[in-house]
Every structure is written in C-alpha cells, then in structure tokens.
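Working notes, beginning with the structure itself.
Every protein chain but one is kept in place in this view of the complex.
Labels run A, B and C following the written order; every chain starts at residue 1.
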Amino acid sequence: MTEPFRTEVGLANTERITLRGHDMVSNLVGQVSFTQGALLAVTGKMPSPGAVRVADAVLVTFIDHGLQPSALAARLTYAVAPEAVQGAVAAGLLGVGSKILGTLEETGRLLAAVAASVAGGTPEDEAVAQVVDAELAAGRRIPGIGHALHRDGDPRAAPLLAVAAAEGVATDEIRRLRAIVDVTAARTGRALPVNAAGVSAALLAGIGVPWQLQRGFSMISRTAGLLAHIGEEAQRPVSPAIRAQLREMSWLSEGED
Amino acid sequence: MTEPFRTEVGLANTERITLRGHDMVSNLVGQVSFTQGALLAVTGKMPSPGAVRVADAVLVTFIDHGLQPSALAARLTYAVAPEAVQGAVAAGLLGVGSKILGTLEETGRLLAAVAASVAGGTPEDEAVAQVVDAELAAGRRIPGIGHALHRDGDPRAAPLLAVAAAEGVATDEIRRLRAIVDVTAARTGRALPVNAAGVSAALLAGIGVPWQLQRGFSMISRTAGLLAHIGEEAQRPVSPAIRAQLREMSWLSEGED
Amino acid sequence: MTEPFRTEVGLANTERITLRGHDMVSNLVGQVSFTQGALLAVTGKMPSPGAVRVADAVLVTFIDHGLQPSALAARLTYAVAPEAVQGAVAAGLLGVGSKILGTLEETGRLLAAVAASVAGGTPEDEAVAQVVDAELAAGRRIPGIGHALHRDGDPRAAPLLAVAAAEGVATDEIRRLRAIVDVTAARTGRALPVNAAGVSAALLAGIGVPWQLQRGFSMISRTAGLLAHIGEEAQRPVSPAIRAQLREMSWLSEGED
Partner (left out) sequence: MTEPFRTEVGLANTERITLRGHDMVSNLVGQVSFTQGALLAVTGKMPSPGAVRVADAVLVTFIDHGLQPSALAARLTYAVAPEAVQGAVAAGLLGVGSKILGTLEETGRLLAAVAASVAGGTPEDEAVAQVVDAELAAGRRIPGIGHALHRDGDPRAAPLLAVAAAEGVATDEIRRLRAIVDVTAARTGRALPVNAAGVSAALLAGIGVPWQLQRGFSMISRTAGLLAHIGEEAQRPVSPAIRAQLREMSWLSEGED
C-alpha cells in the first residue's frame, strides 16, 4: 500500500478546520489579518508583527503599476468571457513572467546563493563577488537593480527599506543586496540603484519566504490589482478603445467568430 | 478499498501505448491524420472518411479570425513571459468564452434539446418550436444565427454546409438548425441567416461530438491560430504598438514593476 | 481619433506611481496593510478600519480548505512544470468555479437583487420572498446556506458574523441573508444554516465589493493557499503518491511523453 501522504498546509473535516495546525474558527478568522494568514500558510509559522508590516509593504507595492500588458490581457479576456472571472484573472496572472515580477525571483535566487555560500564558511564579500561574477560570466544581467522606467531610482525602494529598517528585519539580506549593487557597479562601470523588486526579494527572504515562492507571493498582490482592472472593465471598458485602435492601424473589423 | 478507476481514453506502459484501444505505434502514428486521431480520442470511435472531412472543415474555420482579443491577450502574455509559451497559449484560450466560440456550444445545446425531444416522441416541428420559445421566453438570443460582422450572412457557413451535404453528414441536425432559423424569424420578425458557429454545432453533433465538448473542439483550432500569433509576436511584436497607443491615450509610461 | 481611455485604477510614470489617486510611495507602501490596499484598489475608496477587519476575516477564511482539487491541480502542474510557478497557481485558480467559491458570487447576486428591489420601493420581506421564489422556480438551489461537509452548520460562519457585528458592518445584508434562510426553510421544509460563503458575500457587499467581483476577491486568498501547497510540493511532493495510487488503480505506468 502506498505510503500515506499528509499535507501540513491545512486540513478540513467535520470536526476541525486548521491552517498549519492553527484552528481556523477559534484562532484565525476575525483575529488575524490576511497578511498574517498568508505568511502563516506560506512559511508554516505565525509571523512576528515586524514581519507582517514588511510583508504588507511588499504586497502593497505590487498591487498595480498602471495599465500593464497583464492587466490588459485580463481585461480583454474578461470582455470576451465575462461569465468566468477566474479565467480573466488567470490570464492576467500568466503574464507574471520573467520580464516583470520574475526579477523578484531572480534576485531572491542570488541572495539565497550568497546565503548558502556564507553558511558554508565563505566570507560574505567573497560570496557576493562570486555570485555576481558567475551571473556576469553567464551573460546574465544582475537583477534587482536599475529600472527601465524610474531611471533615477525606483521610488518604491525607499519606503520598503524604511519599513525593514524600522522593524529590524532582513538586515543580512539588505546588506548583501547593497553589496551586490556595489560589486556590479565595480564590474560594469555602471552604478545602478536597487529597485523595488530587488528590495522585496531581500525583505521576503528575511521574513522566511523562500526565493522559489517569491514570484508567487507577488501574485497575491497582483490578483487584487487585476480584479480592480476587471471591475473597471465592466464599467468602463478599454477593449473597444483597443479594438478601435487596431481598426485604425490594421485592416481589421470588429467581429465575432 | 476504493473501486479501481480505469480510463478508456488512452493507456501507456512499457509494453503498449493505446488511444481508445487502438495501438498508437502500429496503427495510428503515420497512418491516420490528426483529425482522425482527435475524433477517435473525443468520440471513442474511429471516424468515417465523411466525418473526417466535415471535422477538418470545422477545425479550419476556427483557426483564426483576425487580431481578436484572445490573440491579443496571448501576444501580450508572450511578450512579458516568453519563457513559457504554454502560458501565453493558455491565456489566449481563456478568451474562448460565451461571446465568441461559445455560441457553438449554445447552438449545440439547443440542437441536443431538440434531438432529445424528438427521441421522446415529439414531432420535430413542435420540438423546434418549443425549444425556440423557451429560449425567447427566458430572454435569451437564439444562437447560431446572424453575425455582428457579416450582416449579409456569415460567408463561412456555405462551404461548411457544402461539405456536409457532399458527405451526407448531419442531415437531421442541419434540417433542425434551418427549422430553428425559420421559427425564430417567425417569432421575432427578423430573418437572420445561419452563421458558421451554428452550422459547426450541427456538423459536430452529426459526427458524434457531444455539445458539451464542442467549445473545446474549437479550442483545438484556436490553439493553432494562437500559436501563429505568438510566432509573429516574436518576430514583429504588436505589444509595443499597443502600449504606444495606450501612452498616447492615457497618462501611462512603459515600465517594469 | 478614438476617444482617449484613462484608467482610474492606477498610474505609473517617471514622476509618480498612484493607486486610485493615492501616492504609492508617500502614502501607501509601509503605511497601509495589504488588505487596505486591496480594498482601495477594488472599491476605489480608502476603507474604514471596520471594513478592513471584515475583509481580513473573509480573506483568512478562504486561504485554504485542505487538499482540494484546485490545490491538487496546482501541485500536479507544478510537479511537471516547476519552471513556471505562475502556471501552477493559475491552474489552481481555474478551479475556482461554481462548485466551490462561486457560491459566494451566487449569494452576492441574490443579495444585490434584493437590494435593488428594496431600492425600487419593494418592502424588504417581499423582495426577499420574490428573489427566493424566482430561484426555486428556476430549479436552482439557494446558495449561501447549508454545507456538504459541515452539516451542523459551517463553523466559519460564526466568527465572520461576530466581526461584522462588532464593527457594525453589513447589517442590512446580514439581515437579508437571514431572511433568505427563513424563507427558504419555509418553502422547502428544510432549515439549513448560513455557511461561510453566504456570510462572506453579505460582508463583502457591505464593505463595497460588488457581487461580480466577489469570486475574484476570494481568489486573492486562494492564491496564498495555493502558494503554500506549491511550496510543500517542492519539499514533499504528493504527485508521486497520486501517481502510485493511479498505478494501483489503473493499467498505467509512470512515463514521460
């Protein structure tokens, strides 16, 4: 007989509903914030108040960034399939790829590599240099720094760093991120400041969210933003405007299949 | 012990790979067309040559219909997440909702209702009238007729009807579809011709694809069309043009998160 | 020239990043919780503290409910496509259909119908009766009451009601939900208690989340829960156990394509 599988995330039966062992009814609903619950679910442990504040800051950061392709994809999908909101949200979330919020994950991966190296005995400055050099040698850009839009520095980085400093959270990770910035500047001759994705990766690592789940963590935020766009689409649709533009640009008429 | 579940769709083990009982290696690969294989998978039976020709006609019809919202959603998703083509295709497919290819399913549902009624002893003309009246009474539009773009009649309907006539396929379903058109014209005072979705539903029903799967059948086609759009996006991206339009229309700058 | 489209959800350019007009950097990041930000995004208005507590309670409720099909779908997808976490999350979210969290939406729709009727001058008890009778006449089950698992009453309903009562939120909606319960009991002879989905719909309506977006609101929660499952899948995969069960049950061997 196959060995039993027992999930530790949560259970539900006629007697109890638990999330990571905490009773949903008597200890969680109405007693903790969603962010506390989300961190509990993902990390397995009830978070400290400081961790919650930091997670809140990260989650707020990524709710929305304008009418991005993913928001547009969600709105277009909703316009043609309004009977399935989850399809529209899913379509928008599928745009959470490497070009956007995936840089969070890439920075988290680098920080994890540094942490592993340090844990193995390598001095931190060497570990950082090795990790940066490996990326550059592989022809990859260093994530977490610079920004296509905010060329004078991503303005969201500062408040994120401020929260972490105030709560004494992710000090190692932030120090290492700054070191990555310095080494990269030395190697490439271009001094680029940290961006919100890079700082968020450091913060999330500092509060126990493994790098592999960081991109997913930002999807929690983005779901809220996509929902807002879908709600607006129902009231003031952008898709006719897009289609009108396409009509003007291309030999296309609006039609159904 | 739970009763064993055995799928009849297909099996694969070290000795044999089968699709609906047919040996993939010795009987299918290189010996049947994809359309034959698809019909075998979905209906459970090896289709007749006439059924294959009709299915081919339906599938060709729905490959593409211009730069539709679903194609655009796929292209936008690919533009921001190029490392996962299946995410972009899935995003596009999620737009296969009620407003576009779902009318296929709605027509199929009506035809199935007529068929069930006739099988239960009701004369065909009465069955058709009852089904149409029930839809109108519920405030629903009759699917399968008329077309937002092709107001003089969907030009794709004619070749579809021609294939079915040539193969002697779906004669009952087509006759009933025409009856639906006539009753609707009588009730509403508007004579609208059949469209490609309506004819396709009749044809698919005639070759054994149940109405609940007809929308999915058109997704097979649409996957090919979306793939074509994604391929073009990689070479000649539309997303910058869309974002430029958005920039001109709205206070938005191109940016990353 | 096409009329300009301007989204009110959020904007981002080189000078400012705003969410519903609030400056992200100076007013939101590090200063509001994610739940506050999510409500601001979705409703367009900064929520009251009471609304935030209620929204937190609802969001916590739906984070997880055991190893459900949607969690399993997410885990299976992650197991075979680990390089795209968003695909796995999206796959899980696509299971947020009518059978699970969609009942939230259905209850919300009924409550909105009652509210519209009352706003049009109909006495509340009549409005409730009409709405219930219309559902029953259409052969639909009344959503928001009863529960397949918790037959003595969904234990999550009580803490949700307690938060709303403590905050004085959604009093009209809760009163109407209770009226729906009573009318249904009178009509069907079965007295079923409210469940968490029903209460949540009333609460969300009370804090300004329109019924059409309520299902999406629960997706925010569920994203966190799916992420937890995906994280566990990476450490302790359930998919081999599932496949082993399938092997024992059916003539299937584990294989790749």
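Note that in this section a contact is a pair of C-beta atoms (placed from the backbone, for glycine too) under 8 Å apart; a residue touches a chain by one contact, two chains touch by 3 or more.
Keep in mind that this is a model prediction, so the values were computed, not measured.
If you put the hidden chain back, the residue from B:G30, B:G139 or B:G189 that touches it is B:G30.
Listed residues B:A51, B:V96 or B:I142: the one in touch with the omitted chain is B:V96. Although one chain is not drawn, its touching partners on chain A can still be listed: residues 2, 4-7, 11-14, 81, 83-84, 86-87, 90, 246, 248-253, 255. In the full complex, chain C makes contact with the omitted chain through residues 62, 65-70, 72-73, 76-77, 79-84, 87-88, 90-91, 94-103, 147-150, 196-197, 218, 239, 241-243, 245-246, 249-250, 252-257. Against the chain not shown here, chain B presents residues 2-5, 7-14, 17, 19, 24-26, 28-35, 37-38, 41-42, 53, 55-57, 59-61, 63-67, 71, 84-87, 89-90, 93-94, 96-97, 105, 149-151, 155-156, 158-160, 162-163, 210, 212-213, 215-217, 219-221, 223-232, 234, 236, 238, 241, 244-245, 248.
Here is the rule we use: only the chains that are shown with their structure count from here on.
By the residue-number overlap criterion, the interface of chain A with chain C counts as same, with over half of its numbers used by both chains.
Averaging Cα coordinates per chain places chain A and chain B 36 Å apart. Centre-to-centre separation of chain B and chain C, using mean CA positions: 31 Å. Averaging Cα coordinates per chain places chain A and chain C 21 Å apart.
Multi-chain contact residues of chain B (touching two or more other chains) are listed as 81, 83-84, 87, 90, 246, 249-250, 252-253, 255.
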